[in-house]
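What follows is subunit A.
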Amino acid sequence: MDALGLLNYALFILILAGIYGLMALGLNVQWGLTGLFNAGIAGFFAIGAYASAILTGPAVAGRVGGFALPVPAGWLAAMALAALLAWPIGRVCLRLRSDYLAIATIGVAEIIRLTIRSEDWLTGGVRGIAGVPRPFGDLPYLTAQLAYLALVLAVVVVAYRMMERQLHSPWGRMMRAIRDNEAAAAAMGKHVERRRLEAFVLGSALMGLAGALFAHLNRSITPDAIDPMIVTFLVWIMLILGGSGNNRGALLGALVIWLIWSLSELATDRLPTEVAIQAKYARMFLIGLALQLVLRFRPDGLLPEARRTRPRTQDHP
Partner candidate 1 sequence: MDLYEFINFHLIPGLLLGSIYALGAIGVTLVFGILRFAHLAHGDMLTLGAFLALGVAGLTGLDPWFALPVAMALTAGAALLIDATCYDYLRERPRILTVMASLGVALMVRAVVQMGWGTDPTTYATGIVRPTEYLGWFLLRDRELMTFAAVIVLVAVLEAFLRLTRWGRAMRAMSDNPDLARLCGVDNRQVIRLTWVIVGMLCAAAGFLLGINTEVWAMMGWWALLPIFAAAILGGVGRIDGAVLGGLVIGLAEELSVLVVPAQYKSATAFVILLLVLLFRPRGILKGKVL
Partner candidate 2 sequence: MSAPLLTMTDVRGGYGEADILDGVSLHVDAGEIVVIVGPNGAGKSSAMKAVFGLLRVRGGRIVFDGEDITGWSPERIVRRGICFVPQVDNVFRDMSVHENLEMGAFLRRGDLSAAFDRVYALFPDLKARARTLAGNLSGGQRQMVAMGRALMLEPRLLLLDEPTAGLSPKYMEQIFRITRDVRDAGVAILLVEQHAKQALAFCDRGYVLATGANRCESTGAGLLADPEVVHLFLGG
């Protein structure tokens, strides 16, 4: 790869780091703030991606579309739809104990995936949706990448600012009170279930937005564009490693893990095919191993939350 190609790739990697950072921020609201174990991140990501793609993309025979809405509208819709889906799921599943919530969210993500694959009239089925408009897409390639990177970074900064404000607001303090001692918080009449639902919905909206940014980056979205398990897992380890409960930690974790993941992909792609395939699984193994190691040796992550070690959940040992 020549220098220009390498630079473009580097920018691409950074853009994706931003997108993952957004997901990590969303997960932080759910896990870091309220101890909710959402194992179905990929589902909300997909909802956002498809929502924006359908609303902003071109018309195609046999599929709902052709609304040709402006891109920002698509992104707002992505957030709204992800939030809308999170609401009933949250109402049903949030009062379950965390393991059951994990299973339920895994199920939700699977159902979303199934639906996306099957309902051709809505999502284009296995072929997906192409021709998704890309902001600044008409610029020369390198400039377009830079512009999109700037856009994504802007979104991340805004999201970060908003999440920080939420964190330090009375709402945020209440959330942490609920997380750390639910019984006491409930006794104080803090409408625990309602708060948890809010956190779940908010976090999901951010994940939906990340999905939309992804779809517009690639100008398309298909059911296999991401490996749901890997994406879900990467975001989790980003948050745990970075320091859950902590927005800065979420972003740092996203950057670090994504860089490691991408660079390792770059390194192994150059190997002969058979070895490259093995290397892909080896990397998956290492990611799983990394989670065990972080849980064991550095459960507070790189940037631990100021006063507490790590979020405890509603079930204490």
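The candidates were selected such that all candidates are chains of the complex that A comes from, given by their letters.
Quick note on the criterion: a contact is a pair of C-beta atoms (placed from the backbone, for glycine too) under 8 Å apart; a residue touches a chain by one contact, two chains touch by 3 or more; residues count from 1.
All figures in this text were calculated on a predicted structure; none of them were measured in a lab.
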Original post:
Okay, in this complex, which of 1 or 2 is up against subunit A?
Top reply: 1
**OP:** Spell out the residues on subunit A that touch candidate 1 in their complex, using ranges where they run on.
**Re:** 35, 37, 39, 92-93, 96-100, 102-104, 106-108, 110-111, 114, 117-118, 229, 233, 236, 240, 277-278, 281-282, 284-285, 287-289, 291-292, 295-296, 299, 312-313, 315-317
